[in-house]
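Read the structure below first, then the notes.
Every protein chain except one is present and positioned as in the full complex.
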């Protein structure tokens, strides 16, 4: 029996020890009428060999693509060591480190992870992961509302990832929390500071500040954080961790720094994998730590005074505090946290900065190449990090479809989520894109759009 | 510097400790005229990301094939656990277990491997691996000659894998050892017992007995082993380990059993990988153990009487005995041995027998399907294990080429090595081939050969 | 030693990335970081050696018996990992259209179908990223259902006092008040108390069956009638599905909404705390409210359903489509088991638990619900032992580590004093169970003979017992350079 070690002798001896005649008898407390018979719709078992063949065939059918999509999930090179170590049985098949003495491996990794994330965001403390960036934003909103006590209103720029805004809404709305949208400046693509005036009286509990924003554009983070504090609100940073190798960290935004930072840790060594598992990270000021959701690891000493690590501040959590917990989260994204820790250790500050610089430079090169095509122009004037919105002269969806025929994933179509932008396409070139890749995309897009290239004399977009 | 941890400070401090000014100074004993300058032809360094892209592209270019080649290397399903565990750093990055107390993992694995191989071949002892099956056969020939003392002549059937015969010749000929070829019966495809008569006076040191032979045909192993012993020769079995799940093991051939068994362990969990690394296995009767080449692990006790494992009988080996060693082998195929041990433990006797039965049945089904094609017939009447020689009505090479256009590897062309067989093709269908695979091959071969299928009424081949 | 303590300024790992010239061209100075982040500077070998060494400081299923109750720490087949990590699956961008990933989507669609089959629910969404998120989604659907009927006065969720902490916490996250229902002496829901608690404010009842007490709720049909009769819905916490797989379907028990922990019943790895996956299943009446995306059919292929397909959805729970890699692992596992294998899971996990319970009872341990069958787990109470010797459930748990076993879940369920919740799972052999019984017996003898030995445990782990109080008091949550 696959994965079941019992021999017939074992089963017989065990039934005898229990004092029943058959396994069926062990289910005798289940009302007879409820007992299931055959599982309709469950296919028969496949051997490992057969399922391996099926999965290899399906993977081969899906094939590989030249990818220029970012939009919240980024194709980065992952050093081979990351997953060869993360999938070691001792990490892979352990669970939440409830027994600290039997889990120092996981616990120390989490402590190191917390330290790295705190340092990356320049905030005091970190938890040990949430599900993903979007749900981490939702948890940050809940946390801010708890901390603020009087307001249930949170300002969220329209430049925050549309899915993140949806997720935040799904998660917070049942608690009567209102998310108010701040518009963006159609020129720069950044949040419109001048629009903030109208929220002055709204007494928000928090202001969410994305950096870079969904358009890839850098936000006026100092001003936004400052405005939040001036209006009695917390500043919640929603950041890309790769970008933080170069960009001013949330803890240094404005005179006081952001209060909470969240983001998706996927860029830190986690494969795209069709959308998950990723990890949500969250760091904050020390005085907010008791409002944090999720596991937190702390250093302590053992009987003999040796340094060790344990889960701490558990009184915030559901398994202790139940209905009064800071969140319902229990199982988190532990293994992804391990991978992120390995990734950051393998890259170090110099490596991460190199990745960030390469992403930035490649995206600029991509934008430069694509805007040489007649009718293609950058949609915004704001400085970008590693994504850029282009305006096309024709509808986006058919263009992307045509590119797929050449196995190119041309970017993220914004027409649904931002109809006001017209034929807008969000593209991204991480460090994994080469000059050849960019040239290939340029040539194919040119062909698809079907207009002759802009002559060198005309100014670029 | 990739893989080099030295900071500039480190280097400076270390040079100072040594008392030199620069790294160059450490090479001052090398005659000036010899010092190399730039390495012409060495390409510049690639980052891990770049080489990963290159290798992925090359692998994708090579693609995957529907394979019906056997001929000494077999496509078997390898349980995922095998290589996930074998590549754990502790196995992967250790070396020969010279320090037994720091290598009990490797040593116990080798002891278990030896036990498994001895049991599979029904012989007393096993070494811890040789390079591959072919070189193991050469070592067995050398060993038999050493043991026999007076003769330097060894009989090798023409049904032994042609490459193995070439390797044996390369390795033994410089020691003046003669390999004499025994012909095969063109009807059965097995070694011609009646041809043995002519070798009676040759006083061979050993007779090599392949099982199954290169044609997939079962040899009269009892008679051959018996003949060897009756003629004062050792019997060297050259066996396929998968087949031994079903077939009579060498130790039970004839009244006395074979003396030495060798083979390629590749079928035991080692991927095809373009030809290696595989592993050669060798087992023998206890009284020959001091003639064995290669590492051998033995059980012993530690200071406190606890069971443990060490390298033993090292006085046979080059690092002790130098010019008088049983072989020059030093580095062997350790990791492959680990994989083979894991494979055998995961399959157990029932699993291995299932694999063997499936291979046999699939090859019979393949032969049945292909011989329904007009002009295609089995070349030999002898019973087979998991390979079969077919005679085609047309030259083999162009047929195989045409099949490749449909991504089928149709088998091994025997026309070069066995011109006497005409248009002969050796095919193999292991447990990994499905009914659909066989049907697909049948349909394509039929099309390629271009003759209408034989009607059901006509007798098959 | 921390990785930071291995760090040396200027040391670099092997990771290099070619950077085009003119690199930070477009970023204004005011936006740039002044100081690099305090990440460790180590070589690749340092990192590999450091984390390989740390891994060896863990207990895990692959190295130890791990009978952690409620967590279903069964063997995680290595094939599931290997096949979910095929390069094409790993490289798939979540924003890539459905036409570029039909193989991938076929797996997820079939997973939905298989989950419907084993649970008896009408429709499934794979979106929730863990059990607790599944609970949130389930309760949110209950709310959406009542709202859609204009039945807005229901503001209470009933939860048995034996429930897992996530149940009340999830209900609160959905804006509900939680009302606890007591448990009777046999470990069943106190039906009388339930009867007097339900009413027009009842939105639903959350129930684990088998319960966290390791017993099957025998009155489940009656309970369902009471709740449904009051206009409430029945929520099934599927964390314990392992015990009844192929034996009883939540849908047949009358549940309206369920979640399933794929990282428990369907053996995806726990990863030192996650990731998991908590798909939700519902009856037809609740299907319109399922969280997105759901995998739908499109001609011969598959696509992700969105808000246009499901305007009544409670919404989205994550930026993409859930923990896809976990879903693939569960898919492979379920295909390898097939229909017969599903039922064997229930059979042998139940056999193992009942055997272990019988043997521990024989060894002198007190079973919390001695009159009941164990399901796939059972509760031992060490109250008598503690009263006699001062040795607590925590002490026994720690001492088990010395004997090479991970400890069972201690102090949960909370309503049993000095409880150990023991779940052996079906993948453990009789020999392993016997060794556990032998270890427990030894500890019992040690507790009587030399209680300090047990109270001072563990002795054989790399560190001795860690001071949790100190950790919470002198908070040290991140490394700071000396």
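Residue numbering begins at 1 within each chain, and the chains themselves are lettered A, B and C in the order written.
The working rule: a residue touches a chain if its C-beta (ideal position, glycine included) is under 8 Å from a C-beta of that chain, and two chains touch if they have at least 3 such contacts.
All values reported here derive from a predicted model rather than from experimental measurement.
Considering the complete complex, the chain that is not shown touches A, B, C. Check B:2, B:375 or B:393 against the missing chain and you find that the one touching it is B:2. Only one residue from C:26, C:217, C:237 or C:428 touches the chain missing from this view: C:428. In the full complex, subunit A touches the hidden chain at residues 1-10, 47-50, 56, 79-81, 84-85, 89-90.
The omitted chain makes contact with subunit C at the following residues, 6, 8, 11, 14, 43-46, 48-49, 52-53, 56, 61-64, 75, 77-78, 86-87, 336, 427-429, 431.
Methods note: only the chains that are shown with their structure count from here on.
Centre-to-centre separation of subunit B and subunit C, using mean CA positions: 46 Å. With centres defined as mean CA coordinates, subunit C is found 21 Å away from subunit A.
Subunit C has residues 11-12, 14-18, 42, 44, 48, 52, 77, 79, 81-83, 87 in contact with two or more other chains.
Residue positions of subunit A with contacts to 2 or more other chains are 47-48, 52, 56, 60, 64, 77, 79, 85, 87-89, 431.
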